[in-house]
Each structure stands twice: as structure tokens, then as C-alpha cells.
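Inspection log for the structure reproduced underneath, given as C-alpha cells.
The complex appears here minus one protein chain, its other protein chains still in place.
This part shows subunit A:
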Amino acid sequence: ALLAGSRLLKGYRGGHVVIRFALGGCTNRPFFRIVAAHSRRARDGKYLEQLGCLDPLPNAHGEKVAGLNLERLRHWLGCGAQLSRPAEKLLGLAGFLPLHPMTVTGAERLRRRARELAAPPAAGLPGAGD
């Protein structure tokens, strides 16, 4: 009995609390839970507290539904938890944290790529027509 008990309480060396997404759901149907857990734990394993959820697929009204327990989030951030990059981006989108710089960079890169895709065909066609 003692052995079984000591197996369940896992002890770590180092590691800290992170707030990250835990993936769940079925095949071709992801569902993220926003979770406060130790950084050394498995992604979907035992967590300290669930702070919300995110449904990455749009629903019948064309929205992606996300819930955030802001009061507990503030508690864990006050306790010194770190955030994963997608969690930071999501909170930036929500308005709880300032916008993540990578979101801005991603938007600029998308726009540059769209411009390059539009410009070379236009430049290539007159060039090939010669």
C-alpha cells in the first residue's frame, strides 16, 4: 500500500508552474483546456487547476468559443506561473494581456506573402507574354 501511494505522488527536480493548453477531444476534433500544471508533467496529465477552455473549430454562428477563469488566472500569475506562447497569444487576443509581438509579426509576414503571391504573377505574365 505504501509503495502504491509513493508511485502516485511524483516528485520532480526543478520545474515550475505553467499555464498552457492541454489537448483533448476525438479524432479530427481537437479541444483545448487552459490548464495550470507543472512544466515537467505530461501535456494531458495531472494538472493543478483547469482555468478555462478553447474550442478551435468554429460553431454554427461562425465563432470560436473560449472561456477564461480570469480570477483564478490572476491568482496563478500572482503565484509566479509562466505562460506558454499560444497561451500568451490567446490572452493577447482576448485583451487580458497586451498583444503578443509574435501576433503582429505573424500578421506582417502573412501580408508580405500575400503581396508577393499577387505581384509576381502580375509581373510574370507580362514578362512571359513578350
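Here, a residue touches a chain if its C-beta (ideal position, glycine included) is under 8 Å from a C-beta of that chain, and two chains touch if they have at least 3 such contacts; residues count from 1.
Methods note: contacts and distances are computed from a predicted model.
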item	value
Per UniProt record, name of the chain withheld from view ["GATOR2 complex protein MIOS", "RT22 protein", "Superoxide dismutase" or "Ubiquilin-4"]	"RT22 protein"
Given A:R29, A:K64 or A:R85, the one touching the chain that is not displayed	A:K64
Listed residues A:R29, A:R43 or A:R111, member touching the removed chain	A:R111
Footprint left on subunit A by the chain that the document does not show	52, 58, 60-72, 93-95, 99, 103-104, 106-108, 110-111, 114
